[in-house]
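To keep things clear, I will list the structure first and then write my remarks on it.
Removed: one protein chain of the complex. Kept in place: all other protein chains.
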Amino acid sequence: MRSEERLQRFERYAEWPLAAAALVFLVVFSVQVLAPRPPREAHILWLIDWSIWGMFIVDYVIRLYLAPNRWRWFWHHLIDFGIVTLPLIRPLRLLRLIVLIELLQKAVGDAFRGRLLVYTTSGVVLLIYSASLAVYDKEHNLPGATINSFGKALWWSITTATTVGYGDVYPLTNTGRVIAVLLMLGGIGLVGVVTAALASWIIERVAEEDAENQAATVAHIEELRDEIRALTRELKEGLNNDRHP
Amino acid sequence: MRSEERLQRFERYAEWPLAAAALVFLVVFSVQVLAPRPPREAHILWLIDWSIWGMFIVDYVIRLYLAPNRWRWFWHHLIDFGIVTLPLIRPLRLLRLIVLIELLQKAVGDAFRGRLLVYTTSGVVLLIYSASLAVYDKEHNLPGATINSFGKALWWSITTATTVGYGDVYPLTNTGRVIAVLLMLGGIGLVGVVTAALASWIIERVAEEDAENQAATVAHIEELRDEIRALTRELKEGLNNDRHP
Amino acid sequence: MRSEERLQRFERYAEWPLAAAALVFLVVFSVQVLAPRPPREAHILWLIDWSIWGMFIVDYVIRLYLAPNRWRWFWHHLIDFGIVTLPLIRPLRLLRLIVLIELLQKAVGDAFRGRLLVYTTSGVVLLIYSASLAVYDKEHNLPGATINSFGKALWWSITTATTVGYGDVYPLTNTGRVIAVLLMLGGIGLVGVVTAALASWIIERVAEEDAENQAATVAHIEELRDEIRALTRELKEGLNNDRHP
Partner (left out) sequence: MRSEERLQRFERYAEWPLAAAALVFLVVFSVQVLAPRPPREAHILWLIDWSIWGMFIVDYVIRLYLAPNRWRWFWHHLIDFGIVTLPLIRPLRLLRLIVLIELLQKAVGDAFRGRLLVYTTSGVVLLIYSASLAVYDKEHNLPGATINSFGKALWWSITTATTVGYGDVYPLTNTGRVIAVLLMLGGIGLVGVVTAALASWIIERVAEEDAENQAATVAHIEELRDEIRALTRELKEGLNNDRHP
């Protein structure tokens, strides 16, 4: 079996366990940030967290090993490298959720507007939730922080992603501001997809109403074929009559 | 008569009375929130309010009863279930207005841009008005509230729906923030529809200017048919001449 | 000459003088608001202002008189009625500028993207300038006003129309808020037109790159015609040979 095929087969098998791990991680991270547990439970969560990291590292190493051209694979998967190396910076662990988004992206394979909207919406919901977690984790203990509860973090994420930006709540740290930029980009993307899907839908509906041109073309061609067939019949009969008058 | 037909017939008959009830409810709710009446009148408004709720419950029960598959109908009409059960939470009574929007949506049945814009605009106006009512009702008695008059509630709703978000006025309660999110989504939808309708219109106008390709196609086909007809005539005459020279 | 024709002829002649009057009014209003003059000059400006109003009234009365069906005309021209009757409320005098926008709209008669963008841009510039004037006129003398200079009024108008809404400057009066809503709508329209024009342009460019399908169709039809013509020639020759072998 060729190396590339083995890589693809591994990726196909690893896909769902990794997505499940990312989901478990989301739950664990949520609990760690929102409801700190007593030491015993916290330790278990800590173990799960690091095990999931371990899974990602193992996945990365295997894929790198199976890649036909390892240097090329490395440069094309810098995000995966980030997922594996950056988690020492706490909020960046959420990068692992990209695995979930990638899975969703695959689900939209034979994309039509409906699925695209579902995908974008779930992507933005995931982005808003994890951004709220990350910004709350980073800022809620800061003196003078306006983001001092998870509710406010969520409120801030939503006002940022929709580009409303009241300014009653805003981040103070650089990490918070980087998260804000990601949210704004996500928001622009959401507005873009909603508008674009609507535009595509309206254009289609208007075209249906004004279907005369398009329909006419097909109708004309059918008409043409009928005339050519009539001509063929005529010719055959004429020639037959000539031969057997 | 089959069960499904009876359901459809009932829905057709119930449509307008329910829409009227939703409209009356909007007026009653507005009066209750904006201009509290003396006990006697308040009592009448209270009666109307609960009667309308009764109408919605009766409508829900009849439709559930008539549905061919009740479990399926229940899961497909969770919003209606919410309209019937949630009104104990006061601002959520405004959910009943969805009946109006559904009626409007039906009116756009053979959708073209003009109607779509009318529908979106009226939907957003309804959303802004009811959001202002709900947020004013919830927040104007709070200490430190910035939304302390209906005018400010209206101003806040509009700045939120257009994603301007000055931040001079903003909600303090969770209910207020949920309303804000609905407004933002409505605003994104409005921007989307306006942009999409404009895009569809511009694309159409530009295509009209550049109609050569399209027109040429039809023109070519008409030309083709004429040539085929000429050929048929030619053939008929030729064959006739052969037979009767 | 029929009544309708006379109305149209009058409107054609009155168009440019009215637009010129609206422009003069914009200059006069600007001077009145931004640089109050000594009594003598102020009196002249006041005279010009009211003369222009007179022109608009005369225009309205003549058009109403010439209209074939006066009631219908009245209901179809409520905005013109507003221009004539509302100016007692000062900032609403700027409604007269609609005459300018109508003229621009006509100039876009054979609309393509370029002209549309020029029209929208000039419309938004006019809207921002007159909104700044109106809001400055109304708010700069208020205690606690944040819009206390024309520069700030302009800054506020632009941040509102682009839906940025910092909140460092915001209106306090209801008039100011109504102007804000107009600006937001104008801003949404501007974003919509820019996006829609870009979408139309991109779709065109992408279609040009992928022109095979379209070109193929036309090419096929030309090919078809050639084959039919060859057939016709063949037939004619064949028949001729039959008759004169």
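Should a chain be cited, it is by its letter among A, B and C, assigned in written order, with residues numbered from 1 in that chain.
What we mean here is this: a residue touches a chain if its C-beta (ideal position, glycine included) is under 8 Å from a C-beta of that chain, and two chains touch if they have at least 3 such contacts.
Bear in mind that the values here come from a model prediction, so they are computed numbers and not experimental data.
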item	value
Interface partners of the hidden chain - shown chains only, full complex considered	A, B, C
Residue of B:Q32, B:T160 or B:T195 in touch with the missing chain, whole complex considered	B:T195
Given A:A14, A:V31, A:L116 or A:L142, the one touching the chain that is not displayed	A:L116
Residue numbers in chain B that touch the chain omitted from display	163, 165-167, 195-196, 199
Interface residues of chain A (partner: the chain not displayed)	110-113, 116, 160, 163-167, 170, 174, 177, 180-181, 184-185, 187-189, 191-193, 195-197, 199-200, 203-204, 214, 217-218, 221-222, 224-225, 228-229, 231-232, 235-236, 239, 242-243
Chain C residues touching the omitted chain (full complex)	151, 155, 158-159, 162-168, 190-191, 194-196, 198-199, 201-203, 205-206, 209, 213, 216-217, 220-221, 223-224, 227-228, 230-231, 234-235, 238, 241-242, 245
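Assume only the chains that are shown with their structure count from here on.
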item	value
Far-end chain from chain A, centres as C-alpha averages	C
Turn needed to bring chain B onto chain C - CA fit, degrees, nearest 5	90
Euclidean distance of C-alpha centroids - chain A vs chain C, Å	40
Length of the line joining the C-alpha centres of chain A and chain B, rounded to whole Å	28
Multi-partner residues of chain B (at least 2 other chains)	163-167, 191, 195-196, 199, 203, 217, 221, 224, 228, 231, 235, 242
